Each structure stands twice: as structure tokens, then as C-alpha cells.
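Handing you a structure now.
Of the protein chains in this complex, all but one are displayed in their positions.
In order of appearance the chains are A and B, and numbering begins at 1 in each one.
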Amino acid sequence: METFIFAAEIIGTIAFAVSGALTAMRKNMDVFGVIILAMTTAVGGGILRDLILGIQPPGTFGHPVYGIVATATAVILFFPAVRRLLGRNITVYHRIMLFMDSVGLGIFTVVGIQTAFEHGNRNIFLLVFVGVLTGVGGGVIRDVLAGDTPYIFVKHIYACASIAGAVLCAALWPINRLAAFAGGAALILLIRFLAASFRWSLPRAAIFQEDVL
Amino acid sequence: METFIFAAEIIGTIAFAVSGALTAMRKNMDVFGVIILAMTTAVGGGILRDLILGIQPPGTFGHPVYGIVATATAVILFFPAVRRLLGRNITVYHRIMLFMDSVGLGIFTVVGIQTAFEHGNRNIFLLVFVGVLTGVGGGVIRDVLAGDTPYIFVKHIYACASIAGAVLCAALWPINRLAAFAGGAALILLIRFLAASFRWSLPRAAIFQEDVL
Partner (left out) sequence: METFIFAAEIIGTIAFAVSGALTAMRKNMDVFGVIILAMTTAVGGGILRDLILGIQPPGTFGHPVYGIVATATAVILFFPAVRRLLGRNITVYHRIMLFMDSVGLGIFTVVGIQTAFEHGNRNIFLLVFVGVLTGVGGGVIRDVLAGDTPYIFVKHIYACASIAGAVLCAALWPINRLAAFAGGAALILLIRFLAASFRWSLPRAAIFQEDVL
């Protein structure tokens, strides 16, 4: 079980680092910016969670493997040959990235809730909040630093998947930890795949010409 | 007194949530983004304050009523009919919003100082800072997430009202808590209304063609 969670975390770390590194390259940042944005996307959510929970210094510094994996990912992606190789079959690339990114969103959300439980928190609002924060927080920092509107606000049901999984996980936790962990992560993956397959999206406000507010 | 403060907090929460929800709709965010931005604007300042003071997890999670009110406000505003109704008499709408937003700025500022005092802080710089942070912090997060220049930096004397009220409140606190609370909040309301009536604004730097810095 431990090994399985660790593998999922590494998959998620790589996916998040790829998204951060590509964002930085699109914004014409130098190699330093590429590495920092990759690391921020990968470990930023966990750092925000630890600040909210009062875990200081944040746990990520005691487990440098995630930051090192993110840095390595950014450095490898920096080579044009690697990007050309990945871009050769763009459909396959997008499918793999969707899978890895969903695994990351799922595992980080439930790991966030687990961390909160282990530090004695039982408040359902807090549990769901830190779960979602761990899952989507890194991406929000990435977008703010890159000057983009945070992805979670404008596209698909990314954060909703995280919220649904977080609620399920937090509700099941007192009953059975394994079911909570696996169920929460699986629900997030399921919603993400269904949303991608059927192109689900959330309603927007219909703004009319006569809207004056 | 407790009831009065609570009523003022709810008025402020609704006003802040309205500003967050409308910002999100203008940016074409989906319903999730609208709710999150409404909640962030309403409770974000208090969360930042609690991080500065070391109150972890932040108190807002133990008092979910504010987040729930903000969510309900966002959902109601999502209906075009509601926005059309509010927009029918735009002058009245703006006056009501100015009143509610000013009540929110006033009450959140003094509640921020009260929280700092209750946790044993006596440093005047810290007291004023967390008061102002509680009052304007949510709006700053809103603007950063929405990609706007923070409102408090470019318009009117919004934050100055909060600072003046915070200084008065912190100075009066050791003498009389009720006077500090009421006086600070009242001064903020007064400055906001005077600024709106007489269209006060703060000086800007006169940038000349020959300015090369």
C-alpha cells in the first residue's frame, strides 16, 4: 500500500512538474524559471496545506524526493529533442498527461486529507479544504506567477472532481481508512475521465448586454 | 452587542461575496470559479490574518456560517433574473453596495484587531497590520486571482479608511474596548462615505516625459 501511494505521488509530481515547466517555457522564462515553476506546481499545494495546518516548516523539506523529481523533470523537458519526441504523437501525449495529471490530483487530494487527520483535525470543512488545496494549490500558484487566470477557475471541472473526492474521502475516513483513501482517489480519476470523454463543463453566467452590475 | 457585531459581519460577508462573484462573472469564470472567488473575498482576509498570528488552522473553519453565506450569495447572483432585478435601479444598487461594503470593511478591520488582542498581541504595528489585512486582504486575493491590479492600490482611499480606523481602534483598546470597537468601525464608515460623496482620491505621482527612472 505504501509503495502504491508513493508510486502514485511520483506520477503526480512528474505530471504537475511537466505542466509547470511547459507554462514557464511558453512564457519565455529562462532555465531557472522553468525549474522553479515546475517545483512550485509540484510541491506548492502541499506547502500551502502545511501552512494552513500549522505544520512548520512544511513537510516537503523533510522529503526532498518530490522536489528533486520535479527539478529532473524540468531539466529533461528543457531539451528540444525531448519535447519534439513527446510531440510526435500528440494524441497519445495528451492521453498520458491526462492520466498522470488525474492520478496526481487524486492522490494529492487524499494525501492532504490524510495529513490533516494525522494532525488531529476532524472539522469536515477544514478536511475538504486542505484536500482540495493540496490537489489544486500548486496549479493556482503556477498560474498566478505566470500571469494567467488560474486554470481551475475557467476550465472543465478540475476542482469539482477534487472536491467530490475530498468529501467522499473525509466522510469514509472514520469508517475505513483504506476505503476512504482508495475511494476518494478513484472518484477523482473517474470524474476527470468522464469529464474529458464527454467534454463536460460547468455553466457560466449568461452575461447580457443589459447587465450593468 | 454580540448580535450587532454578528449582523454587521454577515452584511460585510454578503457585500464582499457580491464583489467576488461579480468579478468572477465578468472574467467569464464558471459557476465553481464564481463561488470560490466569492468565498475567497469574504473569508480570505481572516485566513491571512490567522496565518500571520499563528492561529492554525484558521478560525474560519470552525465558523462555517460565513463561508456558507458567501456561497449562497454567489449562487443567488448566478441567476440572470437576480442580476437584472438588482440592475433595474443602478443608483440605489450602488448606494446599498457602498453601505454594505463599508460596514464590512469597518467590522472586519476591528474584528481583526480584536482577534490579535485576544491572542495576546500588543505591538501597535502588528495590530494595525492585521486589522487592515482582515479588512482588505480578501479583496487583494480576489484581484490577484482574477488578474486585476489590486483595487486598493488604484482607487479611492479604501485602505486608508481601514488604516485610520485600525489606528483609532488599537489606540482606544487599552482604555475601553467598546469605544475602540465602535469608534474604529464608525471612523471607517465615515471616511468611506465622505470619500464617496466628495469624490476624494489620493494623489498620484506626476510622471513626466523626462522621467527616466
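Everything that follows uses one rule, which is that a residue touches a chain if its C-beta (ideal position, glycine included) is under 8 Å from a C-beta of that chain, and two chains touch if they have at least 3 such contacts.
What you are looking at is a predicted structure, and each value in this text was computed from that prediction instead of being measured.
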Full-complex contact with the absent chain, from A:Ala42, A:Ala70, A:Met100 or A:Ala146: A:Ala146
Per the touch definition above, residue among B:Val18, B:Ile35, B:Leu77 or B:Ile157 touching the missing chain: B:Ile157
Residue numbers in chain B that touch the chain omitted from display: 51-54, 121, 123, 125-126, 129, 140, 144, 147-150, 152-155, 157, 159-160, 201-208, 210-213
Positions on chain A contacted by the hidden chain, ascending: 22, 24-34, 36-37, 47, 51, 54, 56-58, 61-62, 64, 67, 78, 80, 83-84, 86-87, 90, 93, 144-147
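Following the convention adopted for this analysis, only the chains that are shown with their structure count from here on.
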For chain A paired with chain B, centre-to-centre distance based on mean C-alpha positions, whole Å: 30
